[in-house]
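The complex appears here without one of its protein chains, the remainder shown in place.
The block that comes next holds chain A.
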Amino acid sequence: MNAKRNYKNKEDDIFILALESSCDETAASVNKNGLEVLANVVSSQVELHQKFGGVVPEIASRKHLELLLPVIDEALEKAGLEFRDLDAVAATYGPGLVGGLLVGLTAAKAIALSLEIPLIAVNHIAGHIYANFIDNPQIKKPLICLTISGGHTDLLYFEDLKGYEILGRTRDDAAGEAFDKIARYMGLGYPGGPAIEKAAVEGDPQAIDFPRAVMADNSFDFSFSGLKTAVMNYINNQKQKGKEIDQADLAASFQEAVVDSLSSKLLEAVKKYDIKSVVLSGGVAANKRLREVVEAELKEVEIEFYYPSLELCTDNAAMIGAVAYYQYLDRDFASLAISADPSLKL
């Protein structure tokens, strides 16, 4: 696509502008040499969608369109750089909501074309994994990563972007989706993860014994639909009997069941594979109870454990910029004809 040029190497300083617009955050960042984040700007639409009880993709794309250019300008200004200082531009090209992805990817294409710099198309899930390295560059590989968000529940063995293996994933709802649905039934609002975590603080996690899915084939796959049905049945039964529901106990017991399902699979995988560390990624990685339980379990088996800071758990562009740097070194550039892929796999 580009004229023959001299790309930079590992020894040089490489500045990458990255864009992320796959769901309800419009974000731009400037990273130096991958993990050094010079600016990380996120303009959230969460509040807008909160009102509806979920993301309205058509409204999200309209908002991305409004917010993206100001967010890019702000990122460059914070980084103290001009467009001409950039070595490459990166954007998330999937998975996510197609309208939002197109806004970010098209903007990145236009920037790449006009500055004659390479375009780097980044997988959103890879971004969530690399968010860990921004906070903790010392993380040793191979590692096991549990990616948990509204759209994903993936357990993977990870060496690098070219060497990984999916050990297990959800067979029905994603963990974050289960949180959202139960929060809705409980009238706690959206997004469900933080809402349930907050409601659970004063609750007894052992108050109600909800089922944990057991996979007949001993796989590392997850399932949350049985748990979800059990919670809904519990709510309906209590209502029919005219009994008060203790929201705190219900939230705590549900959360405990999710945490249990996630952490027990994770620990099984840790015991089976020869790894150096475990990382969490994705929005649900912000759940404190999950972090606590996993941390305690991994201490016993002496495996290092990391999770991203709250700012890097949720969607952001810095994590996309981090992945883009390694793709740059590999000269893994995208053609300007690339299209967004809403159901992109890792």
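Just so it is clear, a contact is a pair of C-beta atoms (placed from the backbone, for glycine too) under 8 Å apart; a residue touches a chain by one contact, two chains touch by 3 or more; residues count from 1.
We take it that contacts and distances are computed from a predicted model.
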Worksheet, complete the sentence: Among "tRNA threonylcarbamoyladenosine biosynthesis protein TsaE", "Inner membrane protein YjjP", "NADH-quinone oxidoreductase subunit N" or "ABC transporter permease subunit", UniProt's protein name for the complex chain that is not shown is "tRNA threonylcarbamoyladenosine biosynthesis protein TsaE"
Worksheet item: So which of A:Ile16, A:Val37, A:Val55 or A:Leu346 would be touching the chain we can't see?
Response: A:Val55
Response to the item:
Cross-chain touch to the chain not pictured, restricted to A:Arg184, A:Arg212 or A:Arg291, is A:Arg184
Worksheet item: On chain A, what residues meet the omitted chain?
Response: 51-59, 61-62, 66, 181, 184, 187, 190
